[in-house]
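The complex appears here without one of its protein chains, the remainder shown in place.
Right, chain A next:
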């Protein structure tokens, strides 16, 4: 028993030794052959889009240990003309082609033995450098601490605010007691009583004074009137409306972090009245590949499978009596989306930022200069306008305030 165990151990150790020797031999052999620095730039320019130098699959297979899997002659043949190798019936090539959903690799006819050797040398170098990577992980861990600190900071601010408010309360109470003394004219009145008694005496004395009484009543009457009027003016204004949508789509992620242009999805914004809500095929341009498993994205998949439109909730809604055209404002007027819609690229849930009232429209039409530069359409208008006024041509001057432009 014991002896067999010993032999097993010995065998394992010798195996390890052989593997270690082989790898060093392999490394040194290629390192002599290929120029890893040149390989790196070749790899980054031509291969990186689809292949990882490690063993993960990006589009095509990871290239780690490629020199062990395939010999150089095969690699050169493959890189020069992958389709030819597949057509020739090469077993490995056909299996590879089928494994990756029959997606064919781009041919690089200009690549010869030197280029392939350089790239292989770089791939090996990249994999030997992996061991050094864990040291860098410490830095990322430190970054996590910053987030925790900022939430602590928030608590400190809250506590500080609370203290300030308590101080203000104290000062107010002091003022009340001083005022009450002044009003009642009895300096030192109720000195002997408790704080509650003092306060009550002070308030009673104040309420007896008719000037203070009527001032208070008027103050509140005005406040109530203002609140009522504000409330009435707010009827029909949906500013701040941010309804929950059927799919938790984040503009902050798509337009903010990934900087996808608004036009990419809202394709109608330069062409027509409506900016258009993207159809599911536009979502699929990315999500046919990215994050397919997410439950929110699965909702798009099921909408496509059932052939039912996604019922987004309309956020910005102009009354039927007013006409608005996106193309006129974005394409002709050159406005940025954010001017009316706010900082959409920071919104997790889209919110109506502007009031969309008539006053708001008119205000902008009065203030905005028309961009007449290098546009023959405006030449005569500018000339006529210049005869009457020395101010620049505004939207209001070319009919931007005419009723029938928007109401008809």
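Convention: a contact is a pair of C-beta atoms (placed from the backbone, for glycine too) under 8 Å apart; a residue touches a chain by one contact, two chains touch by 3 or more; residues count from 1.
By definition in this document, contacts and distances are computed from a predicted model.
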Among "Cytochrome c5", "Amino acid ABC transporter permease", "L-lactate dehydrogenase complex protein LldF" or "NADH-quinone oxidoreductase subunit M", UniProt's protein name for the complex chain that is not shown is "Cytochrome c5"
Of A:227, A:248 or A:386, the residue that touches the missing chain is A:227
The one of A:87, A:106 or A:302 in touch with the missing chain is A:106
Contact with the hidden chain, among A:199, A:260, A:297 or A:362, goes to A:260
Filtering A:37, A:73, A:277 or A:386 for touch with the omitted chain leaves A:277
Against the hidden chain, chain A presents residues 45-46, 49-50, 58-59, 103, 106-108, 110-111, 204, 207, 213, 216-217, 220-221, 223-224, 227-228, 231, 234-238, 240-244, 257-261, 263-264, 267, 273-274, 276-277, 279, 281-282, 284-286, 288-290, 309, 314, 317, 319-321, 349, 351
